[in-house]
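Heads up, one of the protein chains got dropped from this complex, but the rest are sitting where they should.
Labels run A, B, C and D following the written order; every chain starts at residue 1.
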Amino acid sequence: MPTMLEVSGLTHQYGQGERAHVAVRDLAFTIESGQLACIVGPSGCGKSTLLRCISGLIPATGGSVRLHGDEVSGVPGDLAVVFQDYSRSLFPWLTVAKNVEFPLRWQKVSKAERSQRAAEVLESVGLSGVGKKYPWQLSGGMQQRVSIARALVSRPALLLMDEPFASVDAQTRGELEDLTRRVQRDLGSTILLVTHDIDESVYLADRVLVLSKSPASIVADLTIDLPAERNQITTRESERFVSLRGEVARLLQSPQVQRPGEPDPATAESGPGTTTVETGDTAGTADTAEAAARS
Amino acid sequence: MPTMLEVSGLTHQYGQGERAHVAVRDLAFTIESGQLACIVGPSGCGKSTLLRCISGLIPATGGSVRLHGDEVSGVPGDLAVVFQDYSRSLFPWLTVAKNVEFPLRWQKVSKAERSQRAAEVLESVGLSGVGKKYPWQLSGGMQQRVSIARALVSRPALLLMDEPFASVDAQTRGELEDLTRRVQRDLGSTILLVTHDIDESVYLADRVLVLSKSPASIVADLTIDLPAERNQITTRESERFVSLRGEVARLLQSPQVQRPGEPDPATAESGPGTTTVETGDTAGTADTAEAAARS
Amino acid sequence: SVSGCGLLGGSEDEDSGNAQVEKSKINVSVQGTIDLSAFYLAREQGYFADEGLKVNPIKVDSADIGFNKLNAGEVDVIYSGYTGFFSHQAAGDMDLKLIADASSAAPKSNAIMVPKNSPLEEPKDLEGKTVGVTPPDTLADILTKAWAEANDVDLDKVDWQPGGFSTSQKGLGKGIDAAFFPDPFIAMNQQQMGAESRWDPMTGPLENLPMAGYGATADFAKENPKTVAAFQRAMAKASDEAETADRTKVIDPILVEHIGLPEDLAPMTTLLTFESSLDPERIQRVPDLMVDRGALDKKIDVEDMIVPPDTGEDDSAK
Amino acid sequence: MLKFAKGLTGLLGFFLLWEITVQAGVLPDYWVPPASEVTTTFVSLLGDAEFLRGVVATLLAWLIALGVAIGIGVPAGLVLGSVPALQSAARALIEFLRPIPAVALIPLVMVTIGSGPDAKITLAVYAAVWPILFNTIYAFGEIDPVLLDSARATGANRRQSLTWVALPHAAPFIFTGIRVAASIALIAVISVEYVAASEIGLGRYILEGGMNNGHLDQVMAGTVLAGLAGWAINSALVGSGRRLFRWADTEERAAR
Partner (left out) sequence: MSATTLAGKRTRILGSAVVTWLVFAAALLLWELIAIGADSVYFPRMTAILGTAVDLLLSGPAWRLMLSDAVFEIVLPSLATALGAWAASAVLGIALGTALGRSDWAMDYCGTLISFLRSVPPVTLMPAFMVIFGIGVEMEIAAIVFSTLWPIVLNTVDGVRSVDEVKIDTARSLGTPRRYWIGMIVLPAAMPKIFAGLRLSLSIAILLMVVAEIVSGSGIGLQLSTTQSTVQYTEMWVWVLLLGVLGYALNSALLAVERLVLGWQPTRGDDA
C-alpha cells in the first residue's frame, strides 16, 4: 500500500520564552493509505496538537508532515476533522442540516444532492429528522454525532477524529464504530482516530499508536492483527482481542520506550504480540527515549 | 438515611407549539442523602435536561423537585454541577486557579485558604502546576478536570455531574472515579452522575437509574450491592460486578418497563439481580410505559 | 455623480444669460442681518428682474461658509461684513472685488449690552469682567476692542469670550457680563431678558464705520461685467429707497418675511444706514482699522478691490 | 405591540418632563420652547411640502451614506480583523484620521466637492464607517478559534471562511455597529446641511429657524423630527435584525 501520511521529527511548542510549552516532541511515524490508526495516550500528552499539525491548522514548530509525499502547509483538501470540542465546532447560526452540508459548499455539488447527502449521512449517525433544528437544540451526544456527520459528508480521503465518540451511549458508540470501519472500507479513507477507550482502539484499528506523557513521543506502534470483518460481540470476546487490549493497557501504564534489540518486557510477557518500534528514524527514537526519561 | 432529593412527575418540554419537544416525561425517583446514583440512558434521552431541572437552572414544565423536602425554585446553594460542555463552562477570562477558586469567593474563606484549597483540589485531579494558565491553553481532558475541580472545591452537599470523565484517558478516569467515591465518603455528598460507560456506572454507583429513549422515563432502578470499598482491578473482576453490568447493558438494549407482578425477563435471566421498579406513582409508570411503546 | 438626483436636491442646471446680462441667474450668499432688507426690497420691487437678473438668496450662518461657497462657485455674489473680504484678500485664497455697498453703522445699531440690573457703569468697569465678542480678528472683536481702547480700557484685563453673538446671548448674565451685539440681537435681548444697551461702540473713531457690502470673485466680475453692473444698479436703487422708505410699511414687513424676525420684534430693531455709494475712501477705514488692530499684517488698498458702479445713463459723463 | 406601547410611554414621559421643566420656569421658554409648542409646529410642518422635500433629501442622502459605509466598513473590518499585519499598518492612519472632526473638514470639503449632496454623503460616510469597522474587527477578535478551525478543516479557503464563518459569527455585533452608524450618519448629514448651509434638507431647515434665534420652535421641531426618524430607522433595523439573527437571540435560546 502506498504511504498516505508521513510524519517525521514533528515538534510543536506553544508560546515562547518562559511560558513555552512543548506539546509534541520529535514524533515520527507513517500511515499507509486506507489504514485506520488509533492514537492512545494520557490526557494532555499532545494528541490533539498532533492532529492539528497533521491537518495543517497549526504549523508545526519543527519537523515535517507529508501527505502523499507532499509537505503539508496549510490545510490540504480531501481532509476532514472531528474536533474534540464538538459543541464549539458547530456553527450556531446554521441548522443541523446546513452544518452538515457545509463542507459541500465549495465542492461542485448541486443543491439537491447536497441536502440529500446531508440527510443520508445524518441518518447513518442515527440523527434522521433533526436536520431543521439548530445545534444548541440538541443534546451533547447528538451534537457530537452532527460533527461526525459533517466530517463524513465530504467523503474525505483522510479523516482525523479527536475522541469522536466520547459523549455517546454505549450502543450508539458501537454503531458509530462500525460505521467508521465501513467508511474506511467503502471509501478507502485513511483514518487517524484519537481515543481514550482502550477496547475501542483495539476494536477499531489496524494499528494502535501509544503515546507517552507530555511531550508526546511514541511508546509503541502496535499492529492489530484482528480479522478485517469485526463484530461488536464476537470480536470483543475473541482471545486475540483480549490479549491485545491487555497489551495496550500495559503499554499505557508503563510508558517505556523499547529500544530495538533490547528485549521488550511488555511483548515478552504478552506472548504473540506484534509490537514494533518505529525504526525509520533511529535518532528520533533515541531522542524520544531521552524525552521519556526526562519526563 | 434521610431523603435528599425527591423528583416526582417531572416533565420538561422545550419550546412551544409545533416546535415543542418533550425531553423528560413524568419522571419520579428519590435519592437518599449520601448516595451516589448513576444515570445511564441513550444519547438525547433527556439526562442533561433532568440534571438542569434538578439544579434549578431551568424550571421544569411539570412536576416537582424537592431538596431536603423543599420545592426547588431557583438554584439551591450547596450544589455544584459539572457540565457536559465543560470547555464552554470555564470562564476564559480567568486563569485555571481563579476558575477553580470561583465558587469560594462568596464564602467566608480567606484569600490564602482559597488558593490553597484550589491548589489542593487541582492536585487531586492531577493538574498541579497549571493554575496560572488560561483554560484555552489546556487540552480537552485537562479542561474537563478543571471543571471537576471547580465543582469539588466548594465541598457541595449535592453534586451533579454530566459525563464528567468523557474526555480523560483510562488511567486518569480510574483515578477520578476513585476520587469521586472518596468525596462521597469523606464529605458525605450526594452525587448524581450521568455516564455512558456501563462499567463506570456499576463501579461508581450505589444505584443505577436506567432511562428510556426520549422522552426519558425510568426503565429500571438498580441497587448496586457491591461492597462500599471498591478497587479498580478486583471489583471489576468480581462476579457480582460482571453480572450487574450485564444487567444494565441488557436493560439499556431492551428498554421495556417492567410492571410489578409481571415476570421480568431481564432479571429472570440474570439471576440474583435487584431490579426494583419505581412504584411510587403507578399512573406515572403506566404513562411511561405508553411512551416507551410509542417511541 | 449623485448630485444629479433631483430628490437629493442637487443644484439644477445653470442657465446661460440673456440679452441684458451674461449670466441671468445668480446665487447670493446672505446672512440673517437686518441690513439685507435692501436686498430683499430689490427683489420684491422687481429691481433685479428689471435688470434681467434672477437672484437667488442662499442663507448661511456665517460669512465663512459664504466665502467657502463663493470659492467653490456655489454662489456668485456674497454679502459679508467688510472685515471678511479683507481677511480673504490678504490671505490670497481668492481675488475678491467689492461690487456693492450695503450698510454703515448708525447710532444705536450696535451695542455693548449688559444684563438687567448690571452694576457696570463705565467702560473701565469692564476690566476683570467677561465680555462676549466674536473670534479674534473678526468684526465684533475688532470693533469692541477698538472701542474699549478708545475708552481707556486695558484690554489685557478683560476676559474676552469669543463665542459669537448667539453664544453671548445665551451667556449674558450667566458668566458673560457684557457683550457686543448688532440688531436684531439687541431688540431680542431687551425683549426677552430685559438686557440693556449700555454703550454704543460705534462712536468716536468708529462712527459711521462701513459695516457690510457685497462682493464677488475678480474672475466673476471680469467675465460678467454686465451682470455685475446690473446687480449694482438694482442694489443702489433699493438701498436709496430703503434709506428713505417708511419703516413700518416697507422695512418691517421685509424683516418679518425674509429675515425671519417675529412680528413684534421687527419694529424694535434699529436699522443701520443703508449705503449705495461704494465709496473707496469711506470703506478704506475698515482695512486701516484692521491693520491698526493687528488683524491684517499689510495694508490693503480698497480702490483696487472695487468695481466702480456703472451708473447707467451717466456713463458718458464719467 | 405591547412593547411598542411601552416604548411610546417612555418617549412621552420624556416629552412630559420637558414640558414641565419649561413650564415651571426651570428653563427659559424663549431659549427652549415647551414641548407642546414644538409639537404644534411639528404637526403643521407635516403639511408643508417644501419641508417634506427637505426631509426626503436628507433621508435619501442618509440612506446612500449608510449603504456606502456598510459597503466599506464590513469588508474592511473583516480583512483588517483577520490579517494582523495589515491591521497594524492601517491602524496608524485610521486612528489618526478618525478623531479629525468632520466639522473641521467642512471648509475643505466645500472647496473640493461643494456643499451639495456629495459633500454631505462623503462626510456622513466618513463618520459612519467607524462604528461598523470597529464592531466588525472586535467581533472578529471574539470568535471562537475552534469555529474557524472547523471551517478551514472542511477545505474552506480564507475568503470562504471569512464570508461563511467570520461574517455570520460577527453579524449580530456588526449589526449593532450598523445601528450606531445609522444614527451617526443621520446626525452627520443633518449637521453638514446645518453647518455648510446646504441648499435643501432638514439641517438647512433647522439652520433657517435658528438664524438670529428667531424660531427656536422650528429648530426644536426639526430636531425632534431627526430623533423620530432615527427611532423609526432603528426600529426597522432591530426588526430585521431579529429576523436575521434568530439563532443569536438569547431570549429565543432562553425560551426553554
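The rule is simple: a residue touches a chain if its C-beta (ideal position, glycine included) is under 8 Å from a C-beta of that chain, and two chains touch if they have at least 3 such contacts.
None of the values given here were measured: they were computed from a predicted structure.
Shown as candidates are C:53, C:70 or C:176; the residue that touches the absent chain is C:176. Residue C:162 is the one among C:162, C:225 or C:267 that touches the chain not shown.
Among B:6, B:26, B:85 or B:197, the one in contact with the hidden chain is B:85.
Within the complete assembly, D:27 is the residue of D:27, D:56, D:72 or D:244 that touches the hidden chain. What chain B contributes to its contact with the hidden chain is residues 52, 55, 57, 75, 77-81, 83, 85, 88-94, 102-103, 105-106, 134, 136-137, 150, 154, 160. For chain C, the residues touching the absent chain in the complete assembly are 62-64, 84, 87-88, 90-93, 134-138, 161-164, 166-167, 170-171, 174-176, 295. By the touch definition given at the top, chain D reaches the unshown chain through residues 3, 6-11, 13-14, 27-28, 31-32, 82-85, 88-93, 95-105, 107-108, 111, 130-131, 134-135, 137-145, 148-149, 172-173, 176-177, 179-180, 183-184, 186-187, 190-191, 194-195, 203, 206, 210, 213, 216, 219, 222-223, 226-231, 233-235, 248, 250-251, 253-254.
Rule of thumb we're sticking to: only the chains that are shown with their structure count from here on.
Chain B and chain C have CA centres that are 86 Å apart.
Chain A and chain D have Cα centroids lying 51 Å from one another.
Note on chain placement: the centre of chain C and the centre of chain D lie 37 Å apart, centres being C-alpha means.
Touching of two or more other chains is recorded for no residue of chain D. Looking at chain C, one finds that none of its residues touch two or more other chains. Against chain D, the residues of chain C that register as touching in their complex are 1-3, 5, 7-11, 31-32, 58-61, 64-65, 68-69, 71-74, 166, 169-170, 184-185, 188, 192-193, 259-262, 265.
Interface residues of chain D facing chain A in the complex, by the touch rule stated above, are 144, 146-147, 149-157, 160, 164-165, 168-169, 171, 245, 247-248, 253.
On the side of chain A, the complex with chain B involves touching residues 14-15, 21, 40-49, 84-85, 87-88, 137-142, 145, 162-163, 166-173, 196-198, 249, 252-253.
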